[in-house]
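The complex is shown incomplete by one protein chain, all other protein chains being positioned as in the whole.
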Amino acid sequence: MSLLQEEREIILSNEYVDNFDFDEVAKFVKGASKDLFISHHFKQKNKMLVQPRGGFPTYQKQFALNEFFVKANVDVLPLTIDSNTRLNDYATAKKMLRLSEENDVDMLNGYPLVNHGYRTTRKMITHFNKPVSLRHGTPDARLLIETAIASGIFEIEGGPITYLLPYSKNFPLDKAFLYWKYVERVCANYSQLNEPINRESFGPLTATLVPPAITIVIQLLEMLLSLEEGVKSFSVSFSQTGSMNQDIVTGAVIKKLAKYYAEQINCADAAIHLVYHQWMGAFPTNKDYAEQLINMSTVIASMVGADKIITKTREEASGIPTKEANAKTVANTQYTLGILNGLPNIVDEEEEEILTLQVKAIMEAVFNDPADTLWRKVFNSIKSGVIDVPFSPHIINHNKMITIRDAKKNIRIIKRGNVPIPDRCYAYDKAQCDLTKDTTSIVNDIIHDIGIMQ
Amino acid sequence: MSLLQEEREIILSNEYVDNFDFDEVAKFVKGASKDLFISHHFKQKNKMLVQPRGGFPTYQKQFALNEFFVKANVDVLPLTIDSNTRLNDYATAKKMLRLSEENDVDMLNGYPLVNHGYRTTRKMITHFNKPVSLRHGTPDARLLIETAIASGIFEIEGGPITYLLPYSKNFPLDKAFLYWKYVERVCANYSQLNEPINRESFGPLTATLVPPAITIVIQLLEMLLSLEEGVKSFSVSFSQTGSMNQDIVTGAVIKKLAKYYAEQINCADAAIHLVYHQWMGAFPTNKDYAEQLINMSTVIASMVGADKIITKTREEASGIPTKEANAKTVANTQYTLGILNGLPNIVDEEEEEILTLQVKAIMEAVFNDPADTLWRKVFNSIKSGVIDVPFSPHIINHNKMITIRDAKKNIRIIKRGNVPIPDRCYAYDKAQCDLTKDTTSIVNDIIHDIGIMQ
Amino acid sequence: MYIQVRALKNMKVVTGVVGNDIHVVANRLLELSLDARGYEVFNLGVNTYLEEFFDAVVETGADVLMISSLNGEAEGWSREVQLLKAKYKHLDNLIMMIGGNLVVGTGSAEDIIPKYKNYGFDIVCHQVDLNTGLDQLEAFIEERVVNDSDIKESNK
Partner (left out) sequence: MYIQVRALKNMKVVTGVVGNDIHVVANRLLELSLDARGYEVFNLGVNTYLEEFFDAVVETGADVLMISSLNGEAEGWSREVQLLKAKYKHLDNLIMMIGGNLVVGTGSAEDIIPKYKNYGFDIVCHQVDLNTGLDQLEAFIEERVVNDSDIKESNK
């Protein structure tokens, strides 16, 4: 028995998991409908796939949500996991699930997949026969991902960097790398049985003034860490920056460089997709305005040429959206994609060049780290501030980089910290901004820049 | 007394007009607040002006509508005229106005400006102190425009072609040219007293598969006819075509050529503005979808670089919009303009060249008509089909040009009729389309092409 | 009795938009579609009054009168159809068809179709796509031919 298989058996012999039948699961994946694989839809697609967000504790409620989404013509169903499960606290999840079922009130903010188990969940997934995307936020997602794939969920979001730096204050990053390594390998192995399992990175990060260079570097690194383990279908992603042009440039550069770096490690055979998140930052409280913002995000996603879009709702600024609001966004987004035609071909060579230079310089610095494996190089680079995510709450993050918007609302780096932004690019970025102001005015500008959509 | 002044006195000695005090009106215009002049706002503006549509019969209701618009942060107020007034039937308008006032039910589909008179209407206009745009559809608008300007309405929409070919079956076109000549001269004369009166052409025409070349030619000709008479501020306009790229190209070409042709007649000193109409064709009946379409129109207007946008409402497919729906569009459009940043610079040289060649060829054919004045040349060109507006109901229009959408939803000319589209351009347009289909399929395509937003 | 039915391909159709309606788009498509299907079309365009329609039918010897209405005016005009038609002779075989948006606001086909059949229309297409409507016309004509042959047979 391989080392991995040994590890799998240990992980799956969990008191909250009922007997995991490896052979049956393998047979299931082998024979599963192609329609369940988002990787299959990406291959066939002639339109951008639309995916909302959402998860409820009970089977019934989750089923009802899915029915609602299907009626609204969804392309990809979400399955958002509750926060106890994210912290591997299956005991609490179990208790809260029982309370939710008994009292018809939601005691969890998502679907406790491990407690429901794969045998039950698979019924729902195969019933709808639509690809499902797993949204969690779990540093140690090993058990969760095994259960997900056994259930027929063939897209797994997250990654050791993107699920840690925005979501956690002090979960050990090195551990996260190892746990995700396991996830990648499991995904890679199952990918050999049928269409590939798709892995997706979480590009929005903190959704707050993250400069495209940082987003792209992290997307590329999580992609490489995944392809290294044998994953054959991967989605890089980012969220609306606030400048249409910066979005388009970011999309162009990330597509080009994903291909380039995949080739560098001899993984040109992997399919790389682009996912765009509707505005992830501070939303307007006016719900009509929120809808304008959402529609505009869809238009920009089309101009970026995304393969999939992940939607928000008009209720973002107030609370967890109702299924009605959620389905409404899906229907509206589909309509918009249908009527938006004659997209112009937009190339901004100068911006693309600057961004490419920034990304390549940081990537080079990461690769030059003396550590023996890629994940250790990445780990060291985060520790040393070569990678620095603005507004990350994690203690390992440097927080020395400062960004601001220029007059056109492009995010620009005005303090690079330890990030090896080449001098020319740094000068370019700073030249776009008015830095003659005093610090208080600049802080006011930053506050304003964060709230541009409000 | 000049000939024009004699004509003015005859026109204004109408039994439905109470004594018109020329001197007082001139003094009023001379001293009027700059804020009432849209030409002044265009000069000062750093944002796209937002203007809705709307008109109610009674003073009270029109006042209430305006209050609503102002609350929604409108830039330009509309004043839409009822259809009796449009047909110079002031007797019926008077009766219906009285009925509307007595019974609190709207018996007219707009504001009967002539019956209200300028003394009353001016109170409303000066009260709100916002620029007002007159929307009518009147072939003989001489009395209407005198009354409008005396009321403080300093933007006049329409023109001899754009208010005839889409709106009428058999009103004599030559008469319309002469009536509009009067309007231009009155506008030109008043323009000398204060900021210029702005004239605006109605670019949407039939809003149905009108190819940009035809739209632009008609815009340019109405502009020239207006500038010839001394107008110093003019807005060319067009409505969303259905292809983002075609809109952008149309905007670029119309701006360039308006400047060019104005210079040709030594009117480079006139200010030329660009107005964009949100989608004017068949609307979706689903009101949520209608809102998506409206938002998308706003985004495209920004990419086109319009100086003003004229809005639709979510109720377009059902009936005359409530003031709530109307105000909602205004607020949403303003919000969208505020958050839409980082517009890319888009140039499609090939499409611009083709379109420019088409327009110049038609313009040349018009100028080459042997008639002595421009309006007669234009008149003859319409009669002979050199200018041919798809889907015009007017008997003078040739209806020999056939257009269709290509795969990117650009409107293409597949039968040119008598319109002198240069061979190269004609071949280009046809090459974009699949013309191997049989006629029934092509008709089906056209039906589909008209309904693309539904 | 032998009733003459022209071959579909040579049938004459008078069409137009009734009343003060200038929405011409559907009318143009109708003409294109009828042309393509081989009918001989006399299109009176928008803004056409009932008398004009019947006059044109008589003048051209049309087989089909196909009225269009978009802005809800149709019902007002249609009430007068029977009365007016009765004034003209030899219109018994005229196929009468109406289509478009046949009410002000919204209404259901179940209510609308019988009403318009009572007004004297053979085929009523409320918010029905053009080509679907023309398919209905062809089906109607073929059925008539069959019925007519039946009549011919039984008269032998």
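Just so it is clear, A, B and C label the chains in written order, and each chain counts residues from 1 on its own.
Going forward, a residue touches a chain if its C-beta (ideal position, glycine included) is under 8 Å from a C-beta of that chain, and two chains touch if they have at least 3 such contacts.
On a predicted model such as this, the values are computed, not experimentally measured, just so you know.
Of the chains displayed, those contacted by the omitted chain across the entire assembly are A.
Across the entire complex, the residue among A:Tyr167, A:Phe238, A:Tyr261 or A:Trp375 in touch with the chain not shown is A:Tyr167.
Although one chain is not drawn, the whole complex shows that of A:Ala91, A:Leu178 or A:Ile395 it is A:Ile395 that touches it.
Of the candidate positions A:Asn129, A:Gln264 or A:Asn444, contact with the unshown chain belongs to A:Asn444.
Residues 166-170, 206, 208, 282, 318-319, 391-393, 395, 399, 438-440, 443-444, 446-447, 450 are the ones on subunit A that touch the missing chain.
Note that in this section only the chains that are shown with their structure count from here on.
In terms of Cα centroid distance from the overall Cα mean, chain B ranks first. The chain pair sharing the most C-beta contacts is A-B.
Between the CA-based centres of subunit A and subunit C the separation comes to 59 Å, rounded to the whole angstrom. The centroid of the Cα atoms in subunit B and the matching centroid in subunit C are 36 Å apart. Computed centre separation for the pair subunit A/subunit B is 46 angstrom, with centres defined by C-alpha atoms.
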